[in-house]
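Can you read through this structure? Questions will come right after.
Note that one protein chain of the assembly has been removed; the remaining protein chains are unaltered in position.
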């Protein structure tokens, strides 16, 4: 079975019309009713893509760059987030063999995590979701100081993740900096998140916490030596070892990158992910394949074994996302 | 000959005492006289390190995290920067066979680049420097909006670089964000710089401009596919091709990272660099060597040829830093 | 002929999905193609409403509360505004007997009015639009200081309006104040606009300028005495006279309000408007009619004559919007 | 008996000299002693005006635009407010048959309402005042976010008003916006206050609370339909009904406005007010009367009965301001 | 003849009532007419004080702490300042043998000095004033960065002072810092002003510029050694010599202070001043005299000669204020 842990909902335009009007009103109101037919019309293409990509099950979450975690107040974010999670719940319900739900959390700047924790609980307990996104920069790149992921600020959320036994996928949202696209902000925030966690007490304090870092861990596997050096100088456990407290998805659209990732963190810490359809949906003229068609790429790597592939494609996902296949 | 294009000055404590007092006064004043003996006392260790690292010539610049580009006004920065450049000039003069000077520029937040351009001219023309550092984030991570490197804001500097025929090494300074160390900020800023340049008109407008990206280009070679996708969708020249308008140094402290770098951008775009002594000065217990002892690492790579090595160790440096060996 | 000068476009969800993604990206990109069928599907209900409301021709503009004049930069606003104006242009083209286009302007906070003027020219000259909206508070209620409409800041726009001989309809956008809905902000901004214009030199400097104030002029006709008093004390021309330099629409959803309006400013300064479908789309249980079904209400007033009604329903619109029926 | 519920103190220049020096010092100090003769010299004109306006009793409060609720700190405001209230107390004491005291409250931006509540208690209990002013925008139009009057922020004050059984007159102070005079700000703030209260739980939570809205309720009676529509759509009690939880004064200087007010909210919710001498003190050349000479205007209206007039001129004032005639 | 160069206007309460209402309106309006009788009523006490203090002629200017240089915009400051200067002009006109006018300048924060220069010209040329106040901190202690008096920012004003041949008296206005009274702020600003001028090129660039420092020069004569030291180290002309480019008034309410002043700067650089009536108007129980009754104090000093006294009481004033006795 091929499990893609990193996908996002493909939803009707009416959902985004609702978002646009939330922005315009700057205050919450009830979202529109969307019919099953409207949902299915959009899902048709999504499912065809999964088929062509040889993906049996995909975990879908809100499209991160639309999460608006820094705009117009906590109540607007909560209205939007719960609405999107409910749509995802219905999509999973329509195709329970192909999808699992991963929650967006109504984070808002550096405020109380209460609403995020409540929504995590609601989506996992009531809607059967199997994990959540965690945005390490709910200020969305405007430079406001947010506590790093190693800070006790985040502990109530980590506690709830452990209690519910679901993983968080580190994934930032949009980016307000005029010189940094949201897509690059994902990468930079992942590097910040990895160091924030690995250089902290978090995994000592929460030994059962499971964190997956999106997009192959930002820059860290590539820049490994730089951060090993710091640890060696201060006499800490080798950075390479500490890094393996985390999990990583394979949303890297090049064979070279994937090879490096598997070498550095080990296939036993990697989960297959494509984010399809999304950023990688572009045909490589050299291969005629879409860049996010990663199953053949990973199949083609000579540096890993078939056992490794089983870990990557399925078994690690089963281990990390315990609720997905129970 | 082994040429290390990325080193920083090792200077007496009195230089930093001067900096501390500049901070304390918040206004410029004349720096202390430092004797040749004081300089040599510090250089002794530095030269020994070059010897043990098999480095024939190192290009030295101000230590970037001390450049204070966001603090206390342009005039303080200028006093400090010119002082440090003058120290470097004297160090090069003491050991002309082992060092070349690379200038720090007195950038200050998002102000007029005039002082930076003037200092570039002074150091190259009067002091014989062979290039400069370019900080893409003179606000040092406080989130203030700076124009990206593709913006016309930077054109007067590019023009001067072309006129003088010297390259800029992209290297940020310190970082005020409490969750991002200056060391990681280097990496994230390099990624932002690469995309800012490669997705712009800069190299069309300045065909002779030479830009070296420090630390192996941040996250970009590893995350290549992600950014290729964007270009493919919009019908631009392949990102891989555009990426090769830039040069990259080898300040990556792992063989895996170096291998990926050479594969992705090609040995003909890479310049040997160690930043020694600096971040990488930590002994790897597995090898007994310092992590920044990169000559043996590159010698040991099976994925490149001896011709590649000649490019990396010397010939690219001669091509890019034309003034260094004239 | 019944001419409704105050309507807004009824557009497919895909248009607002585009807006949501502009917000999410914080930077401009090309909007989606929307087919004629998609447009007509939405227009069917709109046209039925016009029929039931006895409206022969309605002037349609962007829905003001979605104009986002204070968010994410001038270039995002311009992308969004031109997209919406183009949609309106196509809707008018599909039903040239029922619609006329009124442009939204890409205002952005207190910046250069150049883009707004350029879009006014484009929509009138190239797209055949007959007027525009003018937002007196492009900061959308956040308290930022904007020059009042009597300030010379606005003169380049007034000049272009005169040159093109089209009127502006005063209509604010959204409102960021947590205690003021966008709907009430419309009213308060209209009061500010009326006083700003009437107490200024604008109509002396631009004798041919035509300005229509939406929603019956905010509070001013009701509070007339208060503002007459100020003028009487300072020896100005009576406020009642100066007030009649402006035009007013009838978007007031009560007979009492309409009666007062006609009495105070005169039927010869009023233009029929309903904003249908919009705020007034609620059935009054007392009458069984929608509150924005204003034709019967005006027909039923005993305080005006049939000649007055002709002015209100058609002739004033022909006089003010000279391009609409040429 | 003709009772004017909306008048302001006419005080000697020395009182305002004290205010100017409070501004200049930015810190509190004891105000000057003003003799009875000085007070009477100013009151002579005031009383003559009441006589000529046929006003038997006027309720006088601080002149609102001088209340300085956003300047120089809570302690300066408290010094000033208590000083003015004490002056009013003396004026009432000099002419107990002609005046009643209405307190200004030492509100200061969005701080603790404690000082305001204490001064309310002092003025009612110790000085025999019969009500107070309530400024819904103590930030005086600078756009700072203040909780709306429906917010629990205001509940301690509402509680005290109920306990003391005195009404609050909604009346804002000055306005810092360069495009909105304090006089128009009164009107806009009244509209915001009406909606904030009427769309809230306040009157459910404080069934005995009595609130009078100055100047005929801002724009709301005129714009009634607009706000009815919102309520109808969401299934609330008709806005017209909810609006009648409030009381309104007649400080509207036109017969048309007064007629509309009486029609929309009913004479049984209106209290005679003139604000004389004040904004309306300008002679209408058409009538030869001052615009604030409202007794003859209301006498002349054909749309209300003599019973209505009794309510407006006296009985409603007795009902609302229970302490005024006890 | 005893000439007091440092006095302030004593004006009727109506002038300050006007100021209070300017504050309240935040926009300019025409000030009240004040009769000669009103002026004389206030001047009676003022003149009696001059008589008892043996002062023949006093130079009067606006009361500095009321100048409001940081509040509500340049136009409000201009209205207020010109009004006060006009009152002073009338007071001088009523008693031309006892008073001379010294202008307040409509400075406003760090804006264009144009209005200040224009008012200087108006008061000197049209009203016959003999000098002006110069506020080195028009931001009134809120910490906003203002260029020091040595900065070229002030040169247009210095140029006009030279052209008109009138001196400026350094005197700050109010102070917004909660821990610094306006009275102490005067002193601190004078110290800043002295150093700013004496350590600059101003007197080289304007050799005929005449500057009087109020209150005996702040702290500088007392702290002389400290600032001499700085100059000695950098090889400048002795600070004591440079200090004598300035003039100083005697508004120091102790014999000890006066003695020090005369010793340090010399009687030939000092001008008699009392600021009476003002801060010093308090009877010293030890002497039974008011602290600002300085004539006897200076007469009683044994450390100066009668020739010195003539300089201090009259001749220096004649030299510096050339227009006062022409």
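Note that the chains are named A, B, C, D and E in the order they appear, and that numbering of residues resets to 1 at the start of each chain.
Going forward, a contact is a pair of C-beta atoms (placed from the backbone, for glycine too) under 8 Å apart; a residue touches a chain by one contact, two chains touch by 3 or more.
Bear in mind that the values here come from a model prediction, so they are computed numbers and not experimental data.
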Seminar exercise, completed: Output for the hidden chain's shown neighbours is B, E
Exercise. Quick one: which of B:88, B:161, B:175 or B:211 touches the chain that's been left out?
Worked result: B:175
Seminar exercise, completed: Which of E:127, E:281 or E:301 touches the missing chain? It is E:281
For this session: With the full complex in mind, choose from E:126, E:256 or E:306 the residue touching the hidden chain.
Result: E:256
Seminar exercise, completed: Had the left-out chain been drawn, it would touch subunit B at residues 12-17, 19-21, 23-27, 65-66, 68, 71-73, 174-176, 178, 181-182
Problem set entry | Residues of subunit E (touch criterion as defined above) contacting the omitted chain | 141-149, 151, 177-181, 183-184, 187-188, 191-192, 195-196, 215-216, 218-219, 221-230, 232-233, 252-254, 256-257, 259-260, 263-264, 279-285, 291-292
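Methods note: only the chains that are shown with their structure count from here on.
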Problem set entry | subunit E against subunit D, contact positions shared by both copies (same if over half, else different) | same
Exercise. Which chain's mean C-alpha position is nearest the mean C-alpha position of the whole protein set?
Worked result: C
Seminar exercise, completed: With centres defined as the mean of Cα atoms, the chain at greatest distance from subunit D is chain B
For this session: Over half of the contact pairs shared by residue number: find the pair among C-D, A-C or D-E that meets that against A-B.
Result: C-D
For this session: Determine the centre-to-centre distance between subunit A and subunit C, using the mean Cα coordinates as centres, and give it in whole Å.
Result: 44
For this session: Name the residues of subunit B that each touch 2 or more other chains.
Result: none
Exercise. Quick one: which chain pairs are touching?
Worked result: A-B, A-C, C-D, D-E
